[in-house]
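Only a single protein chain was left out; the remaining protein chains are all shown in position.
Let's turn to chain A:
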Amino acid sequence: MTAHVLTDCWTMTRRELAHWQRRPVQAVVAVAFPLMMLVMFVYFIGGGMRVGNYREFLVPGMFALTMAFGLEATMVALTQDLNRGVIDRFRSIPMAQSAVLVGRSLHDMLESAVSLVVLVGAGLLVGWRWHSGLVEAAAAVGLLLLLRFAMLWAGIYCALVAGRPELVQAVQILIWPVAFFSNVFSSPATMPTWMGHVAEWNPMSATARAVRELFGNPVWGGGDSWAGSHATLLAVLWPLALLAVFFPLAVRKYAAMGK
């Protein structure tokens, strides 16, 4: 059976990829959502941001936000499979059971990579530029995908624990204050002191700031706190810490579904 692990993982990934072709509208909407946010903040709200080049500040933040919101996409897809009994069927056939979650994560990473490419293109269109070398840019992309990977396993765990569409909605709502309680849209230096500190410790802020630094985009203050001055380190540690918690929890939860 172990001989089939790789083919089973690929079969499960292909299943998800077939969805793209089957529901092109949904695939477009999934990518369009961060684009819409980008347009909203650049053109509707960005005009009111009287500090330097807001677009150069915002676009890397949107990259990080999109990766973090991937939690929701993963949770929705897995919850649907759980509720439709599809997971039960997978569990009752002689396939490599690890392929269910591995296939999910392979697909979600591919999808996120595609939406990142689209978002980079959109960023360039609205006037964002990177001012560093290829190595730094590659490192920035690596950090973004690392955050997505951590959020993916958090999403898998949430779906396995909650497993109900109502709770997906709760997560979809709660994710917003977390998104704004960060440096994605504005500098923590402009927030009340304690809030600014909390916002700087947000994992999304660490990635956003690290990516800004790596792309050579403005970071706007903060800098004086430990979290602010060690953003790149935190952008590695935070996702690894989240993975260290959620990966084993998710795997254990899946294996224990029959208990």
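Note that in this section contacts are C-beta pairs under 8 Å (C-beta built on N, C-alpha and C of every residue); 3 or more make two chains touch, one makes a residue touch a chain; residues count from 1.
Here is the rule we go by: contacts and distances are computed from a predicted model.
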Among "ATP-binding cassette domain-containing protein", "Xanthine dehydrogenase family protein subunit M", "Small basic protein" or "Molybdopterin-dependent oxidoreductase", UniProt-listed name of the chain not shown: "ATP-binding cassette domain-containing protein"
Residue in contact with the excluded chain [from A:52, A:85 or A:165]: A:85
Chain A residues that touch the omitted chain in the full complex: 1, 4, 7-8, 11, 14-15, 18-19, 22-23, 83-86, 88-95, 99, 257-259
